[in-house]
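A protein chain is absent from this complex, but the other protein chains hold their places.
Labels for the chains are A and B, by order of writing; each one numbers its residues from 1.
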Amino acid sequence: MHIPDGMLDTKTVASTWAAAVPALAWAVRDVRRRMTDGRLVLMSVMAALVFALQMLNFPVAGGTSGHFAGGALAAILLGPWPAVLVVTAVLFVQAFFFADGGVTALAANVLDMAIVAPFVGWWVYSLAVRVSDTRGGRTAGAFIAAWTACVAASLSAAMLVWASGAAPLLPVLGAMGFWHAIIGIGEGFVTAGLVAYVLAVRPDLVRGDARTMSARGLAGSLGATALAAAALSFLAYRRPDGLERVAAELSFLQRAEPLWTESPLAGYTIPGITGDALAGILAGLVGLTVTGLLTYTALQAFRRRRAVS
Amino acid sequence: MTGAPGIHRHEHEHASAVHRHPHHHAGSAHEHRHGTGFEQLTYLVSPVHDLDPRSKTVATIVLILAIVLTPPVRPFEFALLVVMFAAVAAISRLPIATLFARACVVLPVAGTIAAFAPVTHSGGSLSVGGIAGAYAGGGWIAAWAILSKAWLCALATVVLSATTPVPRLIRGLEALRVPDIFITLFSFLSRYVDIFRAQLRSLRIALDSRAPTMGRLGRWRLYGNLAGNLFVRAYDRGERVHAAMLSRGFDGTLPTAETLRFGAGDILLLALVAMTATAVALY
Partner (left out) sequence: MQIPALELIGLSHRYPDGTLALDGIDLSVLAGESVALLGPNGAGKSTLMLHANGVLRPSSGTVAVDGVGIEDATVREVRLRVGLVFQDPDDQLFMTSVYDDVAFGPLNMGLPPDEADRRAHEALHAVGLADQASRPAQHLSFGQRKRIALATVLAMDPSLLVLDEPTSNLDPRARRDMIALITSLRVTRLVATHDMDLAWELCERAVILDAGRVAADGPCKDVLSDEALLFAHGLETPPSARAGRPCAAPGTIRP
């Protein structure tokens, strides 16, 4: 589900960063404020655990597989804001060291997996605990929370891909949603299993610390969600193709043909030198320097070999 | 070649998979890892390996931005970038084919979305005319754009991670003013993930050994138990680690040891990258 570089268009990339950075800043502030040093160490060790648990692969038909993500789990065990930071750290490491998820797309992946998933999971889990604060209730709640978080994250990713004009809305929503509904089962089992185990062995680690949303918070967010859903469905009803058409108009990929032959920045060059020519000069300089470095390296290696033999 | 003061580097002769190590194997494989083959690459000694991690990180980000923000990558740009990466790999004494292959991991994900592109640009209809018809050119170009960009950007990160050991990269991020809470997270993440993975592996082996005929569904329901076991152990370990930190005088902030220094090589790298990025953007 990690979105790679090059899939999202500029406006989407910019918007995701604009949304993710303040959220992360808030998470950092919240966690710094609330957590003692000891708990920070624990949170960091938990990040390693979440990353390790991602080793658990679900084969889902036809050679592809999903893996355990852990956003909802982190929120249940640590609370939502620490979970945001934990998953963000994992995503960062994956992007830079494993090419799993893009660098410019990091903000988008953070939104899906480090913000949507933990908060949705936490919300559902809080609801479940309120309904039934028993071991069974918490376990079932953990399962549903993890499943819902998984699906919600995948749908968010699908929306972002669609907003970039890279795919039509309903197919990508359907595809992502379907596969993650299946992957979510595995995520649910692992999350629920962990919660059940820990409740049996070390219940003090799961309860306490006010890790579930307050009743007022639940009611408020439920109301807000209902309102938003109503508004969106009203809009969709009135203009069934409206959203798609808007996306098509905004997508610059539609203008791919002329862009294949000339750069949009062609106008921003030094008078007298066209964009192409300048690019050529720069490329030549780069080529020269690189050739020089390669020659130097080769000479060094040669010299070293001579010294040895 | 020496690195920053205080850090010892040891020379590796890199010939395919053969590495010389100054210490003895004790024999039992589970005791420790020398790191994956890829991690071994970060211990090579080369001008690029010695560069300040800050400049390498910034260079990678600048290149990725240039690749992503320009329109579909045309043959000239693609060739320029590939040649540049290959050259850096050669100067770093890295196996080029390995790096190129590692970057290919993005292709399946990028490919599934790229598959939609020809369809999108015919207005969303799945008719054959859409794939091969009048608007098809835009669609195929869009597909190429997605695949080529994804691969090039992945290659950039692969080169970065192959030329910079994790601790040094984290130190670079710290010097780039990434909030210390993230630095702590990254440090512990990279330090303890292997231990937990190894523990998960042995728990899984134990499960498979005692329930060889259990179906997949049954096993999945037990993975939660494994995860719970790991969690409790990880929690206890976290407490012990904190105790160890307190024992050595920890007072809330991790001390920074190595001071990073910019060199001529770093300025050269940044200049090269700036020129390449501009060339890609302008063309």
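Points worth noting:
Definition applied: a residue touches a chain if its C-beta (ideal position, glycine included) is under 8 Å from a C-beta of that chain, and two chains touch if they have at least 3 such contacts.
For clarity, every value in this text was computed on a predicted model and none was experimentally measured.
Considering the entire complex, the omitted chain makes contact with B.
Interface note: of B:Ala115, B:Leu246 or B:Ile267, the residue touching the hidden chain in the full complex is B:Leu246.
By the touch definition given at the top, chain B reaches the unshown chain through residues 3, 5-10, 22-27, 31-35, 39, 43, 165-167, 170, 187-188, 190-192, 194-195, 237, 240-241, 243-251, 254-255, 257, 259.
Quick note on the criterion: only the chains that are shown with their structure count from here on.
Note for the complex: chain A touches chain B at residues 2-7, 10, 13, 28, 31-32, 37-38, 40-49, 51-53, 55-56, 58, 64, 77, 85-86, 88-90, 92-93, 95-100, 102-104, 161, 165-168, 171-172, 186, 189-198, 201-202, 205, 244, 248, 252-254, 256-257, 259-260, 263-266, 269, 275-276, 278-280, 282-283, 285-287, 289-291, 293-294, 297. Contacts from chain B toward chain A in the complex involve residues 46-47, 60-61, 64-65, 67-72, 74, 76, 80, 83-84, 87, 90-91, 102-103, 105-106, 108-110, 113, 116-117, 119-121, 123-124, 137-138, 141-142, 145-150, 152-154, 156-158, 160-161, 166, 169, 179, 181-182, 184-193, 195-197, 199-201, 220-232, 234-235, 237-239, 241-242, 245, 250, 252, 268, 272, 275-276, 278-283.
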